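Of the protein chains in this complex, all but one are displayed in their positions.
To keep things simple, chains are lettered A and B as they appear, and every chain counts its residues starting from 1.
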Amino acid sequence: MGLPSWLLSPRLWDFLVDGVVSTLIILTIVWAERKIAARVQMRVGPFHVSPRLGGYLQLVADAIRFVMQEVIITADSYRVLFVALPPLFVALALTPSFLVPLSPHLALLSRPALHYGILMGIAILFYTFIMVVGIGWAVNNRFAYIGAAREALIITAYEIPVATAFADMFMIYKTIDPIEIVAKQMYIVGAIYNPAAFIVYIIGVAMATSRFPFEIADYEGDVATGPYSDFSSIFLALTYAGGIYIALFSYSLLGALVFLGGWAPITPGPWPADIWGNLAAAAFLLFKTFVLMLFFVFLRSVMPVARLDHALSFSWRWVLTLGVIATAIAATEYFVL
Amino acid sequence: MAGQKLGEAIKAVLDVIGLGLKYTIKPERLTIYYPYEAPDYMGRIRGWIGLWTERCTSCMICARICPTNAIKMYLEKNGRRYPGIDYGRCIMCHYCIDACPTYALYPTEIRDFAFYKHEDMIYTPDMMRKPPQVPKLVPEVVKVVHEYRNGKVVKLRVGKLEEPKPLPPAPSVPVVES
Partner (left out) sequence: MGLKMEQYGLVLKEVEAGPGGKKTLELLFGPQHPSSGHIRFFVEVDGDIIVDIRPDPGFVHRTMEKLGETRHFIMNVPLFERLSLPDAINVTWAYSMAVERMLGYDVSERAEYLRTLFGEMSRISVHLYDLALHAIMIGSSTGFMYGFGLRDLLVNLWAIATGARTTPTWVLPGGVRRAPPKVFYERLAGFLDFLERKMDEFYRLVVKNPVGYYRLKDVGHLSKEEAAAYLATGPGARGSGIDWDARRDMPYGVYKQVEWEVKVHDEGDSLARTLVRIEEVKESAKIIRQLLKIMPMDGPLIGHNAAHKIPPKDREFLNEQVRMSGYYVTTTNLAEGTGLTEGGRGRYFFQVFGSGTERLFRVRISTPSWQNLRAFMKATIGARLMDLPAIYGSFGFFPPEADR
């Protein structure tokens, strides 16, 4: 093809695909969440804004409203963090998706750094939700304060199981390199190698991104959206109404790579030669991510919210036990395979 | 704590997920798409109140029985007083209609009316023959009812919603609804 070489740079394409498709996926997932909940709840959900698209443009309308709304910074808040943390939250939530490859040859990072992509992604995602604690502190409101304290407790509860789940999978694959991890899952995906780790991952991510039934820090019943209770406009879009979905996307992308086999059956050729193959691989990976996210948002329609101490004890007792079992399975497979 | 056993709990979780999936695939909806569809109450709902001034004897029972003092008697040119209703206060209890000894007040089923100004809500006797004009959102409104068949809800279309018409001339026999 007659395109200049910079246009064919895999880094540029990775950036574009990841940026554009993640936006689309997040919009779709918010729409899907509302639609699924509506279907279970005997109603229709978003409809009037674009009846032919099933109300899909409602999300765009909501986004425009969030952007156009007046920014209110409460008098008691710590202004610097109040303004700085929401964008930081989104930036940290989105970064991990740029650190992992979308296909064997489509990646923003190159070899020595790419090798540690998943590891860096997990580390950054663990930091992301510390921002929520900071947000709760900066808002300086009693409900936000309690919500932030809850978030801090929850972070401690899910971090170890999630880290265990990923570490178990690394142990099974005997590598932390994302491309090799996918190559090892060519025939059997990781979730079948180690179902215990996959369940731990699902529960941990549901807790991390405050999906139901673990929507505890921002539980409306008693703390009124908790840390985000004084946020409005773009800040709300960046955190509660949008940022969390971005974090969910990043978690799901990592999960799709490690547990669902990434782009697995598709093995594209080297980059400029096999553009379509690489894009198909990326599309397949993002489709798996989407399916995983769909499950997380589906939980809203069937689950109430668990109590804080129940969630904590559930995590420390059962999920951690399951994590240990997963480690035992992984250790066995490490020596057997 | 005599709670659920672990197996029971896992079964219950899988049960609700199955229930959710069932309705995600095959939803069971109750929604009436409002401006396009409107529920049909078979003319039995209490709504806007019309007045045949020629039957009114100015006895003022309607004004006195009104629980919210929404009815005011207006002096007309012929020297008699006729009721006018403030729809900002009216609660559509239709006590006035039921108390009227000469059937001068007339019930309708017009419920969907809105006003831009508070002054528009106050209906004087000369306005009480013409039902309020509702700005049309869609060209045609379908009336629907919920019927039940085999334990399922079915939404049936039962015709179109008509424009509110001005009241006909007063009939000589008493009007009884239903």
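Observations
The definition used in the following text is that a contact is a pair of C-beta atoms (placed from the backbone, for glycine too) under 8 Å apart; a residue touches a chain by one contact, two chains touch by 3 or more.
It should be emphasised that the depicted structure is a prediction, and the values quoted were computed from it without experimental measurement.
When the full complex is taken into account, the listed residue touching the unshown chain is B:Ile65, out of B:Leu21, B:Ile65 or B:Ile110.
Within the whole complex, the absent chain has one touching residue among B:Leu30, B:Leu75, B:Ala114 or B:Leu137, and that is B:Leu30. The chain not shown here is touched by just one of A:Trp13, A:Trp137 or A:Phe284, and that residue is A:Trp137. Of the listed residues A:Gln41, A:Thr95 or A:Thr175, the one in contact with the hidden chain in the full complex is A:Gln41. Touch with the chain that is not drawn comes from one residue among B:Arg55, B:Arg80 or B:His94, which is B:His94. When you scan B:Lys77, B:Arg149 or B:Lys165 for touch with the missing chain, the hit is B:Arg149. Seen across the whole complex, the unshown chain contacts chain B at 1, 3-4, 8-9, 12-13, 15-16, 19-20, 30, 39, 41-42, 44-46, 61, 64-67, 91-95, 98-101, 146-153, 174, 176-178.
Interface with the hidden chain, as seen from chain A, comprises residues 37, 40-43, 75-76, 137, 140-143, 145-146, 212-213, 215-216, 219-224, 300-310.
Following the convention adopted for this analysis, only the chains that are shown with their structure count from here on.
If you average the CA atoms of chain A and of chain B, the two centres end up 48 Å from each other. Here chain A touches chain B in the complex through residues 36, 38-40, 42-44, 47, 298, 301-303, going by the rule given at the top.
For chain B in complex with chain A, the residues that touch the partner chain are 16-17, 19-21, 23-24, 27-31, 33.
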